[in-house]
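Taking it in order: structure first as structure tokens, then the write-up.
And then chain A:
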Amino acid sequence: MQKKGSQVSKKIAISITIVLILIATAALPLVVKKDSTINLAILVFLYVTLSSSWNILGGYAGQTNLGHAAFFGLGALTTRLLWLSGRPFILSLLAGACVAVGFALLIGIPAFKLRGVYFSIGTLALAQILYITVGNVFPMITSLPTQALITYQLVPRYYLALVLALLTIGTAYLLVNSRLGLGMMAVREEEDAAESLGVSALQHKLLALSASAFFAGLAGGAFAYYHVGYYPQFPFTPVWTFDAVMIAYIGGTGTIVGPIIGGIFYVVVKELLALKLVELHLIVFGVLFILAVLFLPGGLVEVWSKIQTAFARRARGQEAQAALPRDTGI
Partner candidate 1 sequence: MHVMLVQSLVFGILVGALYGLAAVGLSLVFGVTKLLNVAHGELLMFGGYATFWIFTLYGVDPFLALPVTMIFLILIGVIVYGLLFARMVKLSEETKIQNTLLVGFGLSLILQNLALRLWTADDRGVTTAYSGWAFTLLGVRFPIVRVASLGIALAALGALHLFLQKTYTGKAIRATAEDWEAASLMGIDIHRIYLLAFVLGTAMAGIAGALVSVGYSIEPNMGLEWTLIALIVMVLGGLGSIMGTFVGGIVLGVTQALTSCFIGGTYREVVGLLIFLLVLIFRPQGLFGAKER
Partner candidate 2 sequence: MLKLERINAAYKDLQVLWDVSIEVNEGELVTLVGPNGAGKTTTLKVISGLLKPTSGSISFQGRSLRKESAHKIVELGISQVPEGGKIFTGMSVLENLELGAFVARARQDKDRTLKWVYEIFPRLEERKNQRAGTLSGGERQMLAIGRALMSKPKLLLLDEPSFGLAPILVDQIFDMITEINRQGVTVLLVEQNVRAALELAHRAYVIENGRIVGQGAGEDLLSFESVRRAYLG
């Protein structure tokens, strides 16, 4: 009884926390007027979206995709081209995500012939091909036209990034708690065993890849909407992949909160370091990432839950002690 009760109260606590966070993030631009803070928040949302989308395939389906920047880049490229040629932004954004998914499906079947590390270096090579080709085809910087520059506002960008982050997290949550999600995780644990249980490994991997590409494409679209001027090649740089992977690992792969915590941690620490040690933050993150892979496969999420269980154990210990005299009294 008591256990059930505490579980219900835990659920309520979590729900309240989520609602509070939602209200806080939704209200932020109304309260805070400093552009730098808004920019920071947009960055967090972008990274959370990108890393969560990587996590669907990399964390849950266990396929370490090292070409994630390709999806982000395709989303950015398509959205930017359509939007700047006068199409409505929302349609351009969706088109960008669809192109990313289309590319994912195109490469999916041959890419999934490769297993494990071969898949990783294969996707890395693919993304590099796109990176170089886009640089060749679109060598000029893309800038917002003067008209758009005059009317440029940060707040809609903020809400777009927020909505995308929520959408990605929400979808990932629903997906991994569905039958399909269970199938994905079965594929991650033991591909052959999953197959023998009737789970089609290829189908589940393709689904995870498409979902992953879709949200990465959306994130790319938001990037295209947000940035005033950049080289079209830039969103294709492997850095976007590595950032997504590092954030997921530092936060905790294969969890919903991992990329969120990792994303916040990444941006905040980056800002803090930028104040003192310019350009050193990537070295710090490289070290943290290695430490996470070597010593903390569960990431920050695991640290948190370890601390929690340690506290819970202590609390329970005290409770039990407090309960003792009463028990003997009856």
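Here is the rule we go by: contacts are C-beta pairs under 8 Å (C-beta built on N, C-alpha and C of every residue); 3 or more make two chains touch, one makes a residue touch a chain; residues count from 1.
Selection criteria: all candidates are chains of the complex that A comes from, given by their letters.
Bear in mind that the values here come from a model prediction, so they are computed numbers and not experimental data.
For chain A, the touching candidate in this complex, among 1 or 2, is 1. Contact residues on chain A toward candidate 1 in their complex (touch as defined above): 64, 66, 110, 113-118, 120-122, 124-126, 128-129, 132-133, 135-136, 238, 242, 245-246, 249, 279-280, 282-283, 285-287, 289-290, 293-294.
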